[in-house]
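For chain A:
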Amino acid sequence: MAEIMTLIGGRSNKQGTALCASKLGAEYRELCSTVEMNLEDMARLGLTNNSKVRLRSAAGEVIVRCKGRESKDLPPGILFMTYGPVSSQLMAGDTAASGMPISKNLDVEVEPVVETEAETRGG
Partner candidate 1 sequence: MGMLRIAGGRVYDPANGIAGAVREVCIRDGKIVADVPPEARTIDARGMVVMPGGVDIHCHIAGPKVNLARKVQPEDHRHDVHLRTRITRSGTGGTVPSTFATGYRYAALGYTTAMEAAVTPLGARHTLEELHDTPVIDKGFFVLVGNNVLLYRLLQEGRTEEFRHALAWWLGATKAYAPKLVNPGGDELWKGQRNANITKLDEKIGPFDLTPRQVIAAFIEAANELGLPHPVHIHCNNLGHTGNYETTLETMRLAEGRRAHFTHIQFHSYGSVAGKSRDNPTSRARDIAEFVNTHPNITADVGAVMFGRSTSMTADAPLAYMLRRFGGAKWVNADTEMESGCGIIPFTYQDRVYTNALQWAIGLELFLLSEDPWRMVFSTDHPNGGSFMTYPRLIRLLMDREYRKEQMSRVNQKALDQSGLRDCQEREYTLNEIAIITRAGPARILGLTEKGQLGVGADADVTIYEEDADKEKMFAAPRYVIKGGELVIEDHEFRTEVAGRVYHVAPGYDPGIERVLEPFFEDYYTIRFANYPVADRYAPHARVVPTAPAGAS
Partner candidate 2 sequence: MSEAVRVVPDATCTFCGCVCDDMVLTVDLEHKRITKAENACILGKAWFKEHSHEDRPFALIGGREATTEEAVEEAARILAGARFPVVYGLSDTTCEAQRVAVAIADMIGGTVDTTTSVCHGPSGIAFQGVGESTASLGEIKNRADLIVFWGGNPAEAHPRLFTRYAVTPKGMYVPNGKKDRTVVLVDVRRTLSTPVADIFIQVKPRSDFEVLWALRALVKGRPVDPAVEQRTGVKLEVLQDLAHRMKTCRFGALLFGMGLTMNRGRHFNSGALLALATDLNEFTHFVAKPVRGHGNVTGADNVVSWQTGFPFGVNFSRGYPRFNPGEFTTVDLLVRGEADAALIIASDPASNFPKAAIEHLKRIPVITLDPKATPTSQLARVAFTTATYGINVAGTVYRMDDVPITLRPAFESPYPSDEQVLTAIRDRVRSLLGGNRLPPVPAA
């Protein structure tokens, strides 16, 4: 089953330090391929830390690993991901005559991914 949640893209100091090393390095890539999710939401979807999920927006879809956060830190229904090559796949191109594409509070469909399927998709 899939659910609609709200994805927030943002910066983190881990990302900041990692990109000083290299944007092509494994650490940076991994950071940008992890989504933080409310623990209750994860439980309901049968997800645990490091399980794979598919995020689908109007613009595109990606497969990432998830990481649990307490409700007080990240309310149910909210997802957080650091900006990067992965999150940008979900951004729509329309800037509404402002020059700015929307990267915070995207509506995304969240769907657990069976590992084997992930392999074949190269996720």
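A word on the picks: all candidates are chains of the complex that A comes from, given by their letters.
To be clear about the criterion, a residue touches a chain if its C-beta (ideal position, glycine included) is under 8 Å from a C-beta of that chain, and two chains touch if they have at least 3 such contacts; residues count from 1.
Keep in mind that what you see is a predicted model, and the values were worked out from it rather than measured.
The candidate from 1 or 2 that touches chain A somewhere in this complex is 2.
Across the complex, candidate 2 is touched by residues 6, 8-13, 16-17, 20-24, 59-60, 72-75, 78, 80, 83-85, 87-89, 91-105 of chain A.
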